[in-house]
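First comes the structure, then the notes that go with it.
The complex appears here minus one protein chain, its other protein chains still in place.
Note that the chains take the letters A, B and C in the order they are written out, and that residue 1 is the start of every chain.
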Amino acid sequence: MTLVPGNVFGFWMFVVISVIVVYMIRASQNDKIQVSIRTIPGLEAIEECVGRATEMGRPIHFSPGLGDVVSDSVPDTLAALQILSYVTDIAARYDSQLLVTIRMPNVYPLAVETVRQAYTAANKGDAYKDNTVRYISSDQDAYAAGVIGLMHQEQVASSILAGLYMGEALLLAESAARLGIMQVAITASVMQVPFFVAACDYTVIGEELYAAGAYLSNDKGRLGAIAAQDYIKLIVIAITILGTIVTSFGSTFIQELVTK
Amino acid sequence: MQISTNIWQWISVACIFGMWSLPLYKDNPFYRVCQNIFVGSCAGHAIGIAVGNMVKYGFQPVIQQSQLHLIIPIVLGILLYARFFPSVAWLSRWSVAFLVGVGVGQAIYSSLRSQVINQAVAAMTKFPGETLGTTVNNLISIIGLLAVLTYFLFTIPQTRFVKGFSQLGRWLMMVTFGVGFGNVVSGRLSVLLGELLKIFQDWLGLI
Amino acid sequence: MNLIDKLQNVDTRIIYIVLLITLSIPLLHPIGIPMQINPMTRAVYDIVEGLDPEKDIVLLSMDYMPGAGLDAEVCPIAVVEHLMERGIKWVAISFGTTDGPMMTNRIITDLERRGYKYGEDFANLGYMAGGENAIRLFALDCLSVPTDVRGNRTSDLPVMQGIRTIKDFAFVMQFSASTPEAWIRQVVDPMGIAFATGTVTVCVPSLVPYYNSGQLKGVMGGVSSAAQYEILCNKPGRGASMMDAQSMGHLIIIFFIVLGNIGYFLSKRTKENLAAK
Partner (left out) sequence: MRKEVPLLITLIVSIIVMLSRITTGPVPLIGISMPELFEEYISPWMTVVSAFALCLASVNLIMVHSGNISRKRQEWVYSLILLVTLIIYGAFCTYVELNPDNETAAANYSLIYNYILSPLMTGQWACLAFYVASASYRAFRARNLEATVLLVSAILVMLGAAPVGSLIWSKFPTIQQWLLDVPNMAGQRALLIGAAIGSFVASLRTMLGIERSHLGIGGSS
């Protein structure tokens, strides 16, 4: 078994950074390193969102996005579920009603489990009701239409949109804005960010989505993974700068090395 | 002007107006009917295609070419539905684990190779460039790239330099998002225009 | 309610009606504003121009759904039109959406009406479930699709003769309503094929890095690209007829932005004045 040409560097980089990630997660869990994360204002606003809903006595809506757990959107969806766990926790503390809408059937059982566990952890097990988490439709347009209808019916006060989004981002955000709903959007879907920036009160952008779970839960293992992510970025930055300098001197050594 | 006499054209236009009645008027029964037909027909179409694929790639090869190993995915596929029966619901995890495994295995190395390494290599440009213009553009590209990446560094100490540089990254991202919005406008307009064209051309016969 | 408040709170339905009217007029009475050709669109045209009708066969991955409307549909129509005119054979397949084969059928029905032969000039291999995985499976072995949408054996189709892997196609193009990362990851990078993409306008900005790095040989995006392509082929079609209305639409949206901002600044100033008093 040998490596296909063009993947030698990639493979070894994969191995090295995997080791970094696992090491950082373990080190952080065993308190060998202390990881502190910079503030992400949009995530701080989640509590304000829930507070507003409580004051108004109306429900708060959460969507874990349009992604699935069986495609390349796994990371986005899992990150959104981590945020859901935090939102449920706050909602339980403030005694405000939570409403979760689901697009992908595979995500449904996971969301139910997440919400139930968070309520139990906050000693509010009985606050969980059968219709807290609702499956709408697996078609993205039909999902958007369903959520908009629900926002009208239930007089939602604030809405948190996390995870992967596609073209319906604007359908959701703009209809909610027209109803005067306070919104926080957390997404790595670059194409949808402009609409969220326009229509939502707070927008959390790009990679911040993957950091949100660690940020909100303060879970040491997850924080370690974020620190590892930063090291990988620093490595990429270093390679890019080095490559630019070497290229400027007329050599393509770095390009050839990394694509070897 | 020659209005179409084809009944299907009329149905199709009614469907379009049904969906438009929500923004142009308000929530109404006609819209609700259209919306539910929409969700139902999408789901029905998906069932048909799915059954077709099951037979074509699953059952037929097993029966006709006795590729018996395909019984494994058929069992895994059936196990997906175990979640509807609480006592055996945990079995559906096996199928999900398989699907996730393939998804993760495909994404993990390729995203590193195609999205990280190849993009980093493409960012390595020559200084100075052939003209002053290219030099300036290359400079903006590389500094912009580094600034945005710095913005996404979460755990390093936020010194004044880091803060300033990542603020630059934020501005560059705003330009990116502005460009995105500008493009979206033409995209969304095109869809509406396409519908108008169908109405004027195929239904009303105005063009 | 004074004027400033009115400027701030125009009923959205009025905005929608104004938009509809502004778009309809130039659609019914086109003005014919000249347009410039985008280099990324020209790149696709040049590739197709450079193909050899004698031996080259093109693969089209049809991954858009009717929901994306004409914005997604005009690009493949323009490219297929060009392929047919040059006498180049093509094969279509779908991975991204179960609606793909139906979209291909729409194009094929029209071509058959004009006398082209299914199976000899083109073929529709249908939908293959499994996303990225299916793309890779097909790339390694194109005959892994047992039959086409009409029930013919894939290996018996005249147009598929001599095709074993994706490398036997001279040019591969995907048409979708999103971005072609899956193709780049699974086929373009590992197998090094000539690949271009046609998508909706929205996705164009995020494809520039891939075009710039050479992973994409050409990019088409939505109605404007299709209109340019039609002009390059000297065959103005549906794309070109929509461009004037497109222009008006842009102007009216900019007008809405300006209107909203005027209201915003005037009311801000009034509030500041009140606070100062």
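The rule we apply is simple: a residue touches a chain if its C-beta (ideal position, glycine included) is under 8 Å from a C-beta of that chain, and two chains touch if they have at least 3 such contacts.
Just so we're clear, the structure is a prediction, and the values are computed from it rather than from any experiment.
> Of C:128, C:142 or C:220, which sits in contact with the chain we cannot see?
Counting the whole complex, the residue in contact with the absent chain is C:128.
> For the full complex, which residue in C:65, C:142 or C:157 touches the chain that was left out?
C:65
> Name, in rising order, the residues on chain A that touch the hidden chain in the full complex.
These residues touch the chain not displayed: 1-4, 7, 10-11, 17-18, 21-22, 25, 69-70, 72, 74-79, 81-82, 85, 104-106, 108-110, 113-114, 135, 137-138, 141, 144-145, 167-168, 170-171, 173-175, 177-178, 188, 190, 194-195, 197-199, 206-207, 209-211, 219, 221-222, 225, 228-229, 232-233, 236.
> Since one chain has been left out of the picture, which residues of chain B touch it in the full complex?
On the chain B side, contact with the omitted chain comes from 8-9, 11-13, 15-20, 22-24, 32-34, 36-55, 57-58, 61, 69-70, 72-74, 76-78, 80-81, 84, 90, 93-102, 104-112, 115-116, 119-120, 122-123, 137, 140-149, 152, 169-186, 188-189, 191-192, 194-195.
> Name, in rising order, the residues on chain C that touch the hidden chain in the full complex.
Against the missing chain, chain C presents residues 10, 12, 15-16, 19, 33-36, 38, 65-69, 98, 102, 105-106, 109, 128-131, 133-134, 136-137, 140-141, 144, 147-151, 190, 201, 204-206, 208-209, 212, 224, 243-244, 246-254, 256-257, 259-261, 264.
Everything below uses one rule, namely that only the chains that are shown with their structure count from here on.
> I'd like to verify one number: the distance from the centre of chain A to the centre of chain C, where each centre is the average of its C-alpha atoms, in whole angstrom.
Centre-to-centre distance between chain A and chain C: 29 Å.
> For chain B and chain C, what's the span in angstrom between their mean Cα positions?
Computed value for the inter-centroid distance: 14 Å.
> Centroid from C-alpha atoms only, then distance chain A to chain B, rounded to Å. What do you get?
About 17 Å, centre to centre.
> Using the touch definition from the top, which residues of chain A touch two or more other chains?
Counting only residues that touch two or more other chains, chain A contributes 71-72, 141, 190-191.
> Which positions in chain B are in touch with at least two other chains?
In chain B, the residues touching two or more other chains are 46, 106-107, 111, 113, 118, 121, 176, 180, 184.
> Residues of chain A touching chain B in their complex?
7, 9-11, 13-14, 35-38, 40, 69-72, 74, 106, 109, 137-139, 141-142, 145-146, 149, 152, 190-191, 193-195, 197-198, 205-208, 211, 215, 223, 226-227, 229-230, 233-234, 236-237, 239-241, 243-244, 246-248, 250, 254-255, 258-259
> Inside the complex, what are the residues of chain C that reach chain A?
Its residues touching chain A are 12, 67, 131-132, 177-178, 181-182, 190, 202-203, 205-206.
> Show which residues of chain A lie in contact with chain C when the two form their complex.
Contact set of chain A toward chain C: 4, 6, 71-72, 141, 166-167, 178, 190-191.
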